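Let me begin by presenting the structure, written as structure tokens, before commenting on it.
Partial view: only certain chains, each at its native spot in the assembly.
Lettered A and B in written order, each chain numbered from 1.
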Amino acid sequence: MSLNVELPPTRTLPPEKPLRLLDNAGHAVTGRDTGGFALPELDTLVELYRRMVVARRFDVQVTALTRQGRLATYPSALGQEACEIGAVSALDAEDWLFPTYRESIALLTRGIDPAEILVAFRGDWHNGYDQRAHRTAAQATPLATQALHAVGLAHAARLRHDPIATLTFLGDGATSEGDAHEAFNFAAVWQTPTVFFVQNNQYAISVPLARQTRARTLADKAVGYGMPGYHVDGNDVAAVYAVTRAAVERARAGHGPTFIEGVTYRVESHTNSDDPTRYRQAREVEHWKRRDPIERLEKYLVSEGALGDELRAEIAEAADGLAARTREAMSAEPHVSPLELFDHVYAAPRRQLAEQRERLAAELEASGGVR
Amino acid sequence: MSALAEAAPAPEPLAAPKPVTMAAALNRALRDAMAEDDRVVVYGEDVGPLGGVFRVTDGLQADFGEERIWDSPLAEAGIVGTAVGMAMYGLRPVVEMQFDAFSYPAFEQIVSHVAKMRNRTKGRLPLPMVIRIPCAGAIGGVEHHSDSSEAYWTATPGLTVVTPSNPADAYSMLREAIASDDPVVFMEPKSRYWAKAELALPVETAPMDRALVLREGTDVTLLAYGPTVTTALDAATAAAEEGLSIEVVDLRSLSPFDDETVGRSVRKTSRAAVIHEAAQFGGYGAEVAARVTERNFHWLAEPVLRIAGFDIPYPSPKLEAFHLPTADRVLQALAAWDWDLA
């Protein structure tokens, strides 16, 4: 799964038409619009398809569980599978991922256990997986802040001569934050091995892209940092994968950061507590549903004879299995232990926390552990 | 509040009392302020068509148009920094930070400019603006959605910091904050947004710089603000059953602090405690305890207690109940005093 595309010199603007390798009808694109990138091999595409189907099943399942009150909140990535799965699949195990709240399905692809991913959204603790083991930071909530972490970690790896890359996701809205700018700039000046993957899903909660930027494409920003920028059809997993993979390899080879904008759409509400009917038309949602990233790849694979009934059934079974495991995990009583509140605040023990811990312990004892 | 009192009559001055949530009262305050004063503009993240994630600005864009209330790009320093410029030009911006923790990117603008512009310019450039912050926790929010940030603002000279605990104050204080020539950090307790009171709006309660005795008592003064006022009232009710008479003071204004009202109560009861959600260490309760003690030391039978969150980052939803001060915890804390000494 390796690609070798020469990335263009830095002082050019990306074409306004998003780069794509598969069109919405599932046909392979040739010529200019491919930006010199080649369609990934068929087995890569099948694997991407499998991951997307499983991811969507998971996403839909978690949304349902959230509606049932099993989770405190859940930001769905429905419709954004090509970006999330395509980009993350371009990473190797030793690369680091810096996700946001939106990227639960990317974490799944990264091999993290569903129950561990959902610890945060269920409200058991702020984060539930082992960052180091998975080389995946906690899902960030304060927008754009994680992009700087991605740059810092990449620079540290570089100082250590470890040839790894870091990839951070950002939303279209998050690009407006000062931290995004500082991250782009630090990465470019330090030439850190970092890939900025901006999922332009058209909205920041209720605020549409036009109120977020006047740039023709978000990828136009890259040139202002002296960094290559790609404007990619974010519902074409082949393009997302190919471009991200090239960027990751470029990063690892010491050629610095890359900015990728994936143009996609948030089909679901922002989170379960959002009401998108207040700010967008059903028509618009329908329009985007017709550009579904999974269907697009499916059409191609079918036309290539790479997706038969057997494989389809196998994938469906895997997806159902995951959904069932997720349901199960979410119906088990969560493990929360109140006294752990004091355990991870400082490395150095603090008397004042020990005192407070004792107070809570006494309270719990008196009340039988409930509040 | 004279400016407010003289203001044009509000749309429905003679409405009969009906149940009004704090969110609705704030919405009405914005609406009335916008109607009466065309210098008032409102912006922030999602305040337009969505009406804010807490619906405080619900319907305002439909009624006032995009030149009076609009969605800004997603950048808090940008929101506050542009509001500084607007206030310099004579507008009265009311901006929303979506949650306490999301005001932090605007920290420099708030501390180094909003708080200092009047001082820097010897009063030539006042900065009338309101920074609305849905504050504190107890809403089952994931990380970063339940911080208490008041200690940061109250430690900053130049800022006025107020917080209502009920719909009537929410209306009246927000009107007063908007009418003020000083920049005001207006903290809205998220957990109280949907609590209702029987109310006929518009209403004018006490001036926003005054603390109010909400319940009289003789044995203990409980000082609370924002979300913990209910906790204090609940504790007082429970204590009454056990023969303990608690006076509950709603501080309302965190900066300035109403030394007079609080001092009067404390000198009467000789025992005081302050309740807040934020961590105790370095929290606003420290200022309350320190100044109440400073000014009333020889009237105090016991040290001023602080009943606060633990000294830990705000916990996840499943654990917040163990962190937050409850009426029970308040009563337990009071029991620690040596009551025989009284």
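Definition applied: contacts are C-beta pairs under 8 Å (C-beta built on N, C-alpha and C of every residue); 3 or more make two chains touch, one makes a residue touch a chain.
Remember, predicted model here, so these are calculated numbers, not experimental data.
Enquirer: Just one representative per chain kind is placed here; work out the formula for the complete complex.
Expert: Number of copies per chain kind in the whole complex: A x2, B x2.
What we mean here is this: only the chains that are shown with their structure count from here on.
Enquirer: Please tell me the distance, in whole Å, between the geometric centres of chain A and chain B computed from their C-alpha atoms.
Expert: Each chain's C-alpha centroid was found; their separation is 37 Å.
Enquirer: Can you list the residues on chain B that touch chain A in the complex?
Expert: Going by the criterion above, the answer is residues 45-46, 48-51, 53, 70-78, 101-102, 104-105, 140-145, 281, 310-313, 315-319, 321-323, 326, 329, 332.
Enquirer: Which residues of chain A touch chain B once you look at their complex with the stated criterion?
Expert: Against chain B, chain A makes touches at 72-73, 101, 120-126, 141-143, 173-174, 176-179, 204-207, 211-213, 273, 275, 278-279, 334, 336, 338, 341-342, 345, 350, 352-353, 356, 360, 363-364, 371.
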